[in-house]
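Here the complex is missing one protein chain, while the rest keep their positions.
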Amino acid sequence: MFGEYSLGELTSIFVMQGFAGLILFSVFLLMALGLAIIFGQMGVINMAHGEFMILGAYVTWMCSTFFHGYLPALVPIYFFIAMILAFLVSGALGVAVEWLMIRRLYKRPLDTLLATWGLSLILQQFYRSVFGPREVGVELPQWMLGSLPVTDVIEIQINGLFVMALTTIITIAVAVMMYRSRWGMQVRAVVQNRVMAGAVGINTEKVDRYTFGIGCGIAGIAGSAFTMIGSTGPTAGQLYIVDTFLVVVFGGAASLAGTIASAFTISQAQSIMEFFLSGSIAKVLTLLAVVGILMLRPQGLFVLKVRR
Amino acid sequence: MIIPPNDPQKQFVLAVEALTVSFDGFKAVNDVSFYVDENEIRVIIGPNGAGKTTVLDLICGRTRATSGSIKFRDMDLTKMSESNIVLAGVGRKFQNPSIYDDLTVFENLEISFPRGRSVFGALTFRRDAEVRRRVEEIAETIFLADHLDERAEFLSHGQKQWLEIGMLLIQDPDLMMLDEPVAGMSVSERKKTAELLHKIIKNRSVIVIEHDMKFVEDIAHRVTVLHQGKVLSEGSMDRVKHDPRVIEVYLGH
Amino acid sequence: MVIRSKSADDTAFMKPLEIVSILIIAALILVVLPATLDAFRLNLVGKYLTYAFVALGLVLCWGFGGILSLGQGIFFGLGGYCMAMYLKLEASSVANTKIQSTPGIPDFMDWNQLTELPFFWLPFKSLTLTVILIIAVPTLFAFFIGAAMFKRRVGGVYFAIITQAIAAILTILIVGRQGYTGGINGITDLRTLQGWDIRTDSAKQILYFVNSGLLIACILLAQYVKRSKLGRVLVAMRDKEDRVRFSGYSVANFKIFAFCLAAAFAAIGGAMFTLQVGFMSPSFVGIVPSIEMVIYTAVGGRLSLFGAVYGTLLVNVAKTAFSESFPELWLFGLGALFIAVVMVFPNGLAGIYHSYVDPLVARLTRRRPAETEQPLHGAPAE
Partner (left out) sequence: MAAMPFAGLAMPRTAFAQAPATSAVNTTGLAVTDTDVTVGILHSVTGTMAISETGSVQAEKLAIEQINAEGGVLGRKIKFIQEDGGSDWPTFAEKAKKLLVNDKCAAVMGCWTSASRKAVLPVFEQYNGMLYYPTFYEGLEQSKNVIYTGQEATQQILAGLDWVAKEKGAKTFYLLGSDYIWPRTSNKIARKHIENVLKTKVVGEEYFPLGHTQFNSVINKIKLTKPDVIYAIIVGGSNVAFYKQLKAAGIDLNKQTLMTISVTEDEIDGIGGENIAGAYACMKYFQSLDNANNKQFVSAFKKMWGDKTVIGDVTQAAYLGPWLWKLTVEKAGSFDIDKVAEASAGVEFKQAPEGYVKIHPNHHLWSKTRVGRARPDGQYDVIYETAELMEPDPFPKGYQ
């Protein structure tokens, strides 16, 4: 298929394709981070993860409408405010959900799956009733649109760069929180031995609640960022859920490094196959490969071998 | 300090040789060898984290060895599935009582009865006179004859331990492995358990992990002391008790 | 030995109360509903009852075995597609399709420039082969999934997510390969079964009874499995998988069996669905219907075979009633149902029955408690 193109053209395309792979990687990672915290650290299956993302997207849309209508001067920076608000709103909803629902179900992971599925249905209908069944369009500030021309052919998408930067920052923040902060220590302590952690004075309920809240908050940020590249509608959250879970599970739930590696592997595989094959087939092959590997390595790519 | 087989031709029930398992570089069991005779009661002692339970896990196939061999009669257990190891005649009781809470005592024992253990065997399994007789006989032995209809969930801790022993017993294994059978029991329950063990160890080899030294002394033919994944000492209780290294790491404090 | 335990005698295939329960169900779906509902509503109930097959299978594999599959739609769909392929071939006789460029093949193939029947359609020219394949294809597929996963000890949440991914893959494939599968429209416009018009009201009535008969047969089969030692091994496995393994059972084989049986039930339901509704589409294979089917089981009580039927009927009747009057509210209701059944009534209708109705009946009839049905209300799976 490449016979008719010059070497220069091919090189440029491969550079851009590599960049496309990186964007996909960032997107996958951003989707999966919140879930990796919730599922990996707490063992909770949050089927409403996509709906928390969409909540962030709706918050962003509301900000966009508000700033364009009332504070046009601040439009160039509204996106940052929107992301912070998205984090807070989704996080707050997460904390409430944990308090009302999840905390009673820690011993029954499969049941949390069903309960959060119910939650996702309720949230979808809520969005439909409040924001209407149609998709809403988020108007981005001018500087986030378009691309930077590097050569004649190679162009780097600004929103792609933005997503990559955001993903990097959030990943580092999560890593620092998990492995350097007191809170992270407490979370890991609770994960490993709930009773003991309680006994040494850790408020396990509070740790659970905020862990869940932070996971949901990150989902909100992801949703906010995805308004740049995807759609915002009541059912848009469902588009992400299978991919997200596969990334987390494939990475071997418990480790951040695993999630990163898995997002990287899946995104590269998909992006490369999409280039050489048709979109549909690429998707099927990627999913099949992930499922196949999970069957061979049920604990995911990265997991510590321990005495059971 | 490992006692090598005096006679290389001698047939042991269990021969563990150079057994090693490492978890991400950490050697939980390191080059362990020991041999169990017919009808021998072997007790494994050692401080927490010495690798005692891991050794049992390795024998019954729950954990796979990194290297080394485990021979049960003529079979190499390291290559067999858990269920085949059981079918070969190795039974194992877990540290925490591992019974089926939702089933009655009768059903608990019945499930362990060595018949109809394939899928279609289980579908066509009949609760005939022989099953009933065996179950009732075992229940009598483990002091639960009056509790056959009770859901296992409602048994006391000690009774649960006995039930699990009963579940092993009904399989009639050649090699029985008990992980802390008296842990968490009251004094009177302990006594009864000792009595029970004495009754059931006839005609089979037994490996016991135990912390209670009085109890160990009471039943052990030979004792193996593990420390940090290695065999520290082996021999009669008397001899082990006086081994200075053992005193230092274990009995001393 | 003189000790006689009640358990020891308890070898009957059904306890008296279970016989009563099944008679009530049989009376309800074979007599009461047909007598009181018009043809349209009865056909609807018939459609709902096809989902009850799936719920029944889930009781065995999820309730008893602790294996939550979020991909039962796969098997429902495969069973339904097998049936639909047969009916479509019958509907695509050369006489019926003479306006096509290639007469004698299904219309959607013609639209996609296929000029001959793909090889995997050929077996569906025979009714006998079709009936065999309706069961065999989904069961074998379940066997392969099960063997691959359970032998490697994939369980719990991982299994749930992987089955979900497989459902997603299958949907994309069916939708994308439309020349072979009918694509997103599914296989539609099915008319006759061996010349017998399945679209008439009388045919639908007959199919309703066939469906109900099959459902009762499946309940009896499930009851047999539940009452056999295999049923107890499944419960035991859900409690203490390792203990079962160390009692000499191959846990994986038992799980595969439960999963395959559930798949076979689902497939029968799918085939009956196709017959009664007259088409099959990929919208049953996907994630959403698969999870909805789990909720039928949960509402009925995940440990109750009879509950599966009631749960399915209740949820679907509620869905129809709600969406006729308040379509916007239905999703709130369904969502709340998911949450309530998990948080407040983990044993569903059967649990409510056992905790409220049963004691009441016992008091009224002054039976001694020892004779009442001993519910198996353990902690919910996992």
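Should a chain be cited, it is by its letter among A, B and C, assigned in written order, with residues numbered from 1 in that chain.
What we mean here is this: a contact is a pair of C-beta atoms (placed from the backbone, for glycine too) under 8 Å apart; a residue touches a chain by one contact, two chains touch by 3 or more.
Just so you know, these numbers come straight off a predicted model, no measurement behind them.
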Where the missing chain makes contact, among the chains that are shown: A, C
For the chain left out of this view, which of A:74, A:158 or A:285 touches it? A:158
With the missing chain put back, one of C:143, C:209, C:224 or C:279 would touch it. Which one? C:279
Absent-chain contact - pick from A:184, A:198 or A:230: A:230
Listed residues C:53, C:306 or C:330, member touching the removed chain: C:330
Mind listing the chain C residues that contact the chain we can't see here? 39-40, 43-44, 47, 99, 101, 107-108, 110-113, 172, 175-176, 178, 183-186, 188-190, 199, 277-279, 281, 283-284, 320-321, 323-325, 327-328, 330-331
Where the missing chain touches chain A, by residue: 5, 9, 13, 16-17, 19-20, 23-24, 27, 125, 128, 132-140, 145-147, 149, 153, 155, 157-160, 228-236, 238-240, 270-271, 274-275, 278-280, 282-283
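In this text, only the chains that are shown with their structure count from here on.
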Most centrally placed chain, judged by C-alpha centres: C
Farthest chain from chain B, comparing Cα centres? A
Based only on mean CA positions, could you tell me how far chain B sits from chain C in angstrom? 43
What are the residue numbers in chain B that touch two or more other chains? 62
Send over the residues of chain A in touch with two or more other chains. none
Quick one: in the complex, what on chain C touches chain A? 68, 70, 148-149, 152-154, 156-158, 160-162, 164-166, 168-169, 172-173, 176, 287-288, 291, 294-295, 298, 328-329, 331-332, 334-339, 341-343, 346, 379-382
Contact set on chain B toward chain C in their complex: 60, 62, 81-83, 86-87, 91-92, 94, 98-108, 110-112, 114, 116-119, 122-127, 132-133, 135-137, 139-140, 145-146, 148-149, 153, 164, 167, 171
Provide the residue numbers of chain A that touch chain C in the complex, in ascending order. 43, 45, 101, 104-105, 107-115, 117-122, 124-126, 128-129, 238, 241-242, 245-246, 249, 280-281, 283-284, 287-288, 290-291, 294-296, 298
